[in-house]
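The structure under discussion appears below in the form of structure tokens.
Note that one protein chain of the assembly has been removed; the remaining protein chains are unaltered in position.
We call the chains A, B and C, going by the order they appear; numbering starts again at 1 in every chain.
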Amino acid sequence: MTDQAVSSPLLRLPAVPGVAVALAGLSLLFALASPGFLTAGNLSNVLVQSVILLLLALPMTLIIMTEGLDLSMGAVLTLASLVLALIVVATQSLALGLIGALAVGLAFGLVNGWLIAGLSIPPFVATLGTLGAAQGLALVVSDGQSVVGIPRFVRLVYSGETFGIPTPILIGAGFYALFHVLLYHTRFGTYVCALGGNRDALTLAGVAWKRLLVAVYMLGGAMAGVAALLMTARINAGHPTAAIGLEFDAIAAVALGGTSFDKGNGWLFGTLLGVLTVGVLRNGLNLMAVPSSVQVACIGALVIAALLVDSLRSTRS
Amino acid sequence: MSIASDAATRPIGLHLSRETQQLAYRLLAVALLCLALSIATEAFFTANNILNVLRQASLLFFLASGLTLVILTGGLDLSVGANIGLSACFAATVIKATGSPALGTLTGLATGLAIGICNGLMVAKLRIPSFIATYGMLWVLHGITYYYMAGETIHGFPPGFRQIGSGYFLGVPIPVYLMLAFLLAGTIFAQRTIWGQQIYAIGANPVAARLTGIPVDRRLILVYAFSGAMAGVASIVFLARLNSAEGDIGEAMTLPAIAAALIGGASLFGGVGSVFGTFIGALILTLVLNGMNLLAVNANWQPLVTGLIVILAVWFDMVGRRRT
Amino acid sequence: MSALMAIKPDFDTTSPPPATAEATPLFELRGISKTFPGVKALDDVSFALWPGEVHMLLGENGAGKSSLMKVLCGAYQADAGEYFHEGEKVEIRTPADARKLGIAVIFQEFSLVPYLDVAQNIFLGREFPSRIPGLVDRKRLYREAQAVLDLIGLDIDPRTKVHALGVAQQQMVEIGKALSQNARILVMDEPTAALSDRETERLFEVMRQLQAKGVAIVYISHRMAEVFALGDRITVLRDGKLVGRARPGQTTPDELVRMMVGRTVDMSYPRNFAETPGEIALEVRGLSSKNGIRDIDLTVRAGEIVGLCGLVGSGRSEVARAIFGADEVTAGEISIFGKPRRGGPDAATMAGVGLIPESRKTEGLALIRTVADNLAVAGLPKLFPNKLFSPTQARRSAEELIKRLRIATPSPNQSVALLSGGNQQKVVIGKWLAAGTRLFIFDEPTRGIDVGAKAEIFALIDQLVADGAAVLMISSEQAEIVHVCDRAYVMRGKRIVGELSRSELSEENIVRMGMHHD
Partner (left out) sequence: MSTSKLLAAALPAILFSTAALAAGETIAVFTKNQTNPYFQTVRVGAEVAAKSLGAKAVHYIPTKPDSIPEQLSQVEDVIVKKPSAIVFVPVDYKAMVPGVEQINDAKIPIVNVTDRSAGGKFLAFVGADDYSLGLETARFLLKEIGGKGNVVILEGVKGSLTNIDRVRGFNDAIKEFKDVKLLASQPANYQRLQGLQVMENLMQSHPQIDGVLAANDAMAIGVIEALDGANRKAKVVGINGTKEAVDAIKTGKLLASGDYNGFLQGCIGTLVAIRALRKEPIVTEVVLKPTVVNASNFQPYDTPLESRSCPSWNEAAALASKPN
């Protein structure tokens, strides 16, 4: 439609995204309804609980920006966590364990990337396949049992404090900053956006985009490895179902945050807001002792409502 | 003749039969699987076990066949598993309260259908991406089911009703007849009605479909409604087979149903796939799991094997498509 | 195939164009060939570029122009042939090689990334490293981007995301992107297709500045006026072969068309204009839509072709979409054959309206489906009133249409993606014939279609009205409107500003009415 040459100035106005409204509204609501909500202890509690999801949602944002999807993340996290636990139990070395977890994550990222970029298998299918593979391997290496006997110092990664701030919050903030710089201040970030927006533009610009795409999925795998460290520290064990289904939570948080599934239209800060919104919702509902079944329905309603807001806005403009 | 039409003349021979070829390869895979299992274990190639496999495949098929139509339009329905749970619970309540299996069946189908229509409205009218809309719906349905059931189960239905799930007719389980009936109905709907053709057209290019005068919104709602109704059908068969309803009844079925459709050759980009392909997909998945059970393979390997089959099947089609 | 006309090409390419005095060409291709499975896309093509010249490249679709461009920019590798840069033999294997040699290409299909901003797009793949290793120097990025925008006279913020720009602005950014590479050889593929007159003027001005600096420009165009106004030399390709060279002063448009097509083509599209038009097929009163058109009044009768013209952006496609029900109507009335039209495109289709949209591939066809599928899809309710679909009957109906429209396809089961542009357009028309459409709305029916196929499409349209259908036709090529239409409406600023009768129809009148008077 050549005739739509004039762009609406509305598009350039910073509209308040659905996720920000949701987060503000929920926070206000819980602050009024539950005295415990607005305490330093509880807020830090919400942040700490949100870190593992954030670590998955950050690379998921990039992956979705490339018009991709990684359904294997939760299962890879689980497998990496088991491998980390097994290594730490065997060697008492957290460093070796972390290397093992990262290796698992990177390996699965490489396989995902190769299937998607190399064999051109649609991301949903490829990662649905590796989801099964990782889940199966997790069951096989653990034989369905928890791996315990992890030394107590590992717990400090999750429950310790650094400079008076809970360590997971620092880890989450650090990785958020890292991803922000990566996405908005490096070539890599620009190319990630172009991977979803226009791959031909990259080819013509002389960028080897297939390798980049593999790198994006490997980044996802690596972050699953990092998240595995936090998960293992959190439950002080490796468990074969610890993070099953977490990838869907991450996808929902990214979608909540306004990243769309096509054209490389992503918003990293929105992802952070999306993760926090889910965290605040769960925490607030727990504080109010809302029955679990109502909580479940609320989460679904929130996801639909936030997306509806964005959908209404996009049809209006 | 211009270059363009020269180029156009070449690949017809292959093209003509591509879909048929795909199906043929899949049938071959089924045959090879059966052959391998017959050699590996005597228990496999018995009438009982074959019927057993078919009956197990039927549950997967009911879910996956409705899903296939959704996938044909380029969408996805993640709520089918949760839909089964709620539909079954409502149906069970009605059977218990009224003693009438017919009313209960109607309730189950109506619940499934209503949920499907909600999904369709969200996708077609509110323009929420189907992946997210149905994922949200999944949570909402779980919430309602948990709240409604409050951790209880409902069990013990009239024997007549249970025939739907566990009965036999001429030595063949009733669910197998149901599966064949829905296979026939689904295939006729998709291939031999104008609605089916329109659904393929929507999946192939939604914008062009709309500008060709296809009522896209209504067809989308129809497709999601159909998927919901098939979940309702599945819930009734489930109920009759298990003789009890509980909240998480369909929980683990969603991803296998998607896998069955993908193994059957459906493309998530829309416009490609068939109900018959999905039937084969469900059969392959069930055969593999049945074989692993018969061979006493550690159940831990099941997800891994399922994942590999999905990738293999899709990759196989990609290679075939590239060659043409 | 019609007999080849004897063409006497101007093989005088070894000498430079008159304007320059340099002895060696800036860049030269010798014997370039490129074969794709089954198709020889380029067959022994040689040509030279001198500094400061505008070299027009002509050819039908599929003649090898875009293959030549892609070989030149390193996106494809030639199977045979040599490249010489200022007399020295060089290799082009990747886009990076081409860029190093100072070759920049402006593609017609945009190479822009929608959710990156203007600056990021202009310097994609050439980001400036910051002092901190690994990061991009964003200050410099925006500074340099601003400089590029100033050069092309585009008044937008370099931080604007590209998706928020209009098509013309995007095209200008695309041009800026190529210019920013400090190219010595600039290749442009129909750069003015989406530009307004003002922007076109600005582009030509920039081109003249570049020429003065000694940049060589390869310019692909289907607009004869541009070819003769801008070109220093002309090269014509057909079926991957170089078939002719000429200088603008020494040839005529007819001769160039003959070279491109390989036979004589009647460019005048004669038709029998209706003496007495039939019943009113379409009546629009006071129509406004969400897409911005205001207060549209127009009438189309059976048996006539009514043109809808005006500049790009004047609201022509929006009128078509509103009539067809694709955009929401906010005020006014539309009646089709005397009955008020309500609802969406489905209702319009039932009422006998068919839209042949501007972009065939994204809006007109389902490319992954077969010719038969595409031909049947609009007419399903009419062909199968009992709702049951029969593949045999659909195939029979498709075969009939293929014969009637002379669609060049080996079989109804051929994938429609493999047809040429002209034949694809015939499929789009055919699907409406199957639906029993009586009011056809054509939006740029000949865009991207070979010169030869254009005549066929017009013959088809003529046949439609002769059979009693009504046609509303949008076209940016005024010559087409003048030759084909019984009447025409002219649009400006989303309104209809005038109507021209058959006797008043002339390119001059259309342009005068459609121009902005500011």
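Rule of thumb we're sticking to: a contact is a pair of C-beta atoms (placed from the backbone, for glycine too) under 8 Å apart; a residue touches a chain by one contact, two chains touch by 3 or more.
Please read these numbers as outputs of a predicted model, since none were measured by experiment.
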Visible chains in contact with the missing one: A, B
Contacting the left-out chain in the complete assembly, out of A:S93, A:Q145 or A:T162: A:Q145
Option touching the unshown chain, where A:I52, A:V226 or A:V275 are the choices: A:I52
Chain not shown: contacting residue from A:L29, A:V89 or A:I169: A:L29
Residue of A:A57, A:L71, A:L204 or A:V296 in touch with the missing chain, whole complex considered: A:V296
Residue touching the undisplayed chain, where the options are B:F61, B:Y146, B:F161 or B:F182: B:Y146
Hidden partner interface residues of subunit B, rising order: 41, 43-44, 46, 48-49, 52, 55-56, 142, 146, 149-153, 155-156, 166, 173, 238, 241-244, 246-249, 251-252, 290, 293-294, 296, 299-300
Contact footprint on subunit A, counting only the chain that is left out: 16, 18, 21-22, 25-26, 29, 32-34, 36, 39, 41-42, 45, 48-49, 52, 139, 142-146, 148, 155, 158-159, 231, 234-237, 239-243, 245-246, 282-283, 285-296, 298-299, 301-302, 305-306, 308-309, 312
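In this text, only the chains that are shown with their structure count from here on.
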Graph class of chain-chain contacts, one of line, ring, star, complete, other: complete
From subunit B, the most remote chain by mean C-alpha position: C
Mean-CA-position distance for subunit B and subunit A (Å): 29
Residue ranges of subunit C touching subunit B (in the complex, touch as defined): 1, 37-41, 60-63, 239-240, 324, 326, 344-346, 348-350, 354-355, 357, 362-369, 373, 376-378, 380-381, 384, 387-391, 408-411, 413-415, 418-421, 423, 431, 435, 450
For the subunit B and subunit C complex, residues of the former touching the latter: 1-12, 15-16, 191-198, 200-201, 204-205, 207-215, 271-272
Residues of subunit A that touch subunit B when the two form their complex: 115, 119-122, 124-126, 128-133, 135-137, 139-140, 143-144, 248, 251-252, 255, 261, 291-304, 307-308, 311-312, 314-315
